[in-house]
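All protein chains but one are shown at their positions in the complex.
Going in written order, the chains are labelled A and B, and every chain counts its residues from 1.
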Amino acid sequence: MKNEEKPEEKSFRSRLQRYRPLARYLGNRFGVYLFTLWASLSLAFILFRFMPGNPMAMSVTQLQSNAGLIVGADKAAEYYREKMGLNEPLHIQYLKFLKNMIFGPFDFGHSFVKYPTPVNEVIGRYLPWTLGLFTTSVILAWILGTAIGALLGWMRRSRFASWAIVLTTLINITPIYVLAVFLLLGLSYKLGWLPSGRPYDAQMMPSWKWPFIKSVLIHAILPVGTMVLVWSSGWILGMRSLMVSVLGEDYLAYARAKGLSPLTILKEYAFRNALLPQVAGLAIVLGMSLNGAYIIEIIFRIPGLGTLFANAAALRDFNTMMGLLVFSAFTVLTGSLIVDLAMPLFDPRIRRSDA
Amino acid sequence: MADLLTVTSLGQIFGTMTTVQAVDDVSFTMPKEPSIFNLVGESGSGKTTIARIILGLQKPTAGHVLYNNTDIGSKDKQWQTLFHREVQAVFQNPYSVYNPVYKVDRVLQTPIRKFKLSRSQQESREMIESSLRAVDLRPGDVLGKYPHQLSGGQRQRVMLARIHLIQPRLIIADEAVSMVDAAGRVTFLNVLLDFRERLNISTLYITHDLSTAQYLGGNIIVLYKGRIVEAGLTREVTKNPLHPYARLLIQSIPAPDPNKRWAEKLPLNMAEMSLVQSTNRARCLFAERCPNVMDACWQTRPELRKAPTDNTHEVACHLY
Partner (left out) sequence: MRNPKLLIGGLLFLGLLIFALAGPTIAKSRTKLKDPLQISAYTPYQAVSDEIPIGSDQLGRDAMAVFLYGMRLSLGVGFVAGIVGTLLGVLVGFVAGFVGGNTDTILRVLTDMFLVVPTLPLLMVLSISVDKWDLLTIGLLLGLFSWPFVARTVRAQVFSLSQRPFVDLARLNNENSLEIIVQELIPGLLPYIFLSVSGAAVGAMLAEAGLQILGIGSGNLATLGYLMAKAMGAGALGGGFAGQVLLPAGYLTLTFLCLNLINMGLDEQFNPRLQTTAHGE
């Protein structure tokens, strides 16, 4: 036959062909990522220029009137007017803004309140708290939720599982701040088991020594616990219903008929197939989780980005707010890009075509 | 004399980045006299696409369809109403063709309303009941019920009752019996034959199942990967298939005789197909599966020609 004449060339070509879907998937995702990032930047620009009352211009006048009240406010106003070129045509302003974003990178100018510290330096100071607590909670919640959900799905006919599901549903419905309040009231104020209201012991100075780290960890139990409890409940419910539907599929009946051990079936058949939507879901949920994390920071008085955001909003520090807005979008988008790029590891259908 | 339906060089390409040619230069005509045409092919041969194009549910990327010498894409409202009145369909799936929120009655009432078939409530009620009886259903068994309360065979027969009610000139039956049990299948085919004899309704019967096509008789068109490979009278083609693919299809009809097993292993060789080859369409598309493959098959596309044996019989193969 014709196609057997050059087997080597053919297999090389077909091997390349096989990875075309993967390349297209990755390219597609990255393209959408860049587009969304650009759109968020533009949205931030538009928001701050066209909001009723033009906050950019307003803040300049406000700063000038505040001169003397806030240290360096008049200087900031001047610098600001010059830097942002408020008198220049809009498209020039927009291009300059994009340039500052890309080559700055993320140059938002100076913070009004903490003048003359640049905004990205201020953000950098608050960032570790958010990144640490938020990332830990998201990952912990996902792992715990997926594992528990798989288990509850596996023992779907037991009485324990159905009660656990009712409890999980209740937790899932409860707003994160309400749960935070209940835990805070119970475990901290009433029982006094856990500290609260600050990120670490008041007498300590931040350092990389064990006593300080220990103090941070103990203080983190409540906020992280709250986030993990709420977020994992969503994963548990999702994973359980996925497991239940996968367990009803024909190929599982076949696997059982083949006499495979229950553990193999759970691991290799049910779990692997139910895992895919869970991974995909992680990419979507990040943004909403960040919303919750900001609120948690306020309730537990953690000096993270949420707290910074609230402070900046209260003092109308527009540079900092804009920086935080862009940075929040950037973090979440990049996070979900990473998850999406990891998808092919879990899903062979994206990895290669079967043709 | 003008024909009932004329399909000319129909082509349909799906997709923008990676394209699939679902229908490739398909032409055939159905005469004014009541007749039955069978459109036969495996899944992916383009049969359903052709049906959807003829019904006006989809615009072809090439070619056109004439009904009574008028292009079916005509913008004339009156003509469209007439066209829908005269060309009707029975679909494959007797479940999802019903909107689950409505009672079964609605699929019979809507055409009466839209095509203004009756003048009074009383008359439409009588029409519905007589149509149901015409397809062996008792009105009391189906009227006032929701679709999920009926069996698959019942639902498909309600669809036939709908046809009986509208009394079109042409029925497009797309895999209409593939989800119906054996008894329902025979009833269904008999009703189609009956419609032709008594009501002068033509049928374009689309199927992957050659045995049901044989039962209906009439003409047959064999499709392979969007192209017509063989056409002619059903009797003649099934008795004396010329194209290697048609031969393969005929061989694969199971004979109702336990002593007669499928004689030889069918010469299917799916593994030989590859992505690279299928993009090249300037050749015989059956070449990689064909037991009689020649060099010419890889180089030029065989045209549909009159068969040497019989002048009602056409075949697209380099062997002839």
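The rule is short, and it goes like this: contacts are C-beta pairs under 8 Å (C-beta built on N, C-alpha and C of every residue); 3 or more make two chains touch, one makes a residue touch a chain.
These numbers come from a predicted model, not from an experiment.
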Which of A:Val138, A:Ala283 or A:Met343 sits in contact with the chain that's absent? A:Ala283
Touch with the omitted chain, as defined above, among A:Tyr25, A:Trp142, A:Phe271 or A:Tyr294: A:Tyr294
Quick one: which of B:Ile13, B:Leu66 or B:Val97 touches the chain that's been left out? B:Val97
Among B:Gln12, B:Ser45 or B:Gln88, residue touching the chain not depicted: B:Gln88
Which is it among A:Ser40, A:Gln93, A:Thr117 or A:Thr136 that touches the chain not included here? A:Ser40
Where the missing chain touches subunit B, by residue: 52, 55-57, 80-81, 84-85, 88-89, 91-102, 107, 110-111, 114-115, 147-148, 152, 179
Note that subunit A touches the chain not displayed via residues 32, 35-36, 39-40, 43, 47-48, 51-53, 55, 169-170, 173-175, 177-178, 181-182, 184-185, 189, 197, 283-284, 286-288, 290-291, 294-295, 298-299, 306, 309-310, 313-314, 316, 321-322, 324-325, 328-329, 332-333, 336
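Following the convention adopted for this analysis, only the chains that are shown with their structure count from here on.
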Subunit A-subunit B separation of Cα centroids, rounded to whole Å: 53
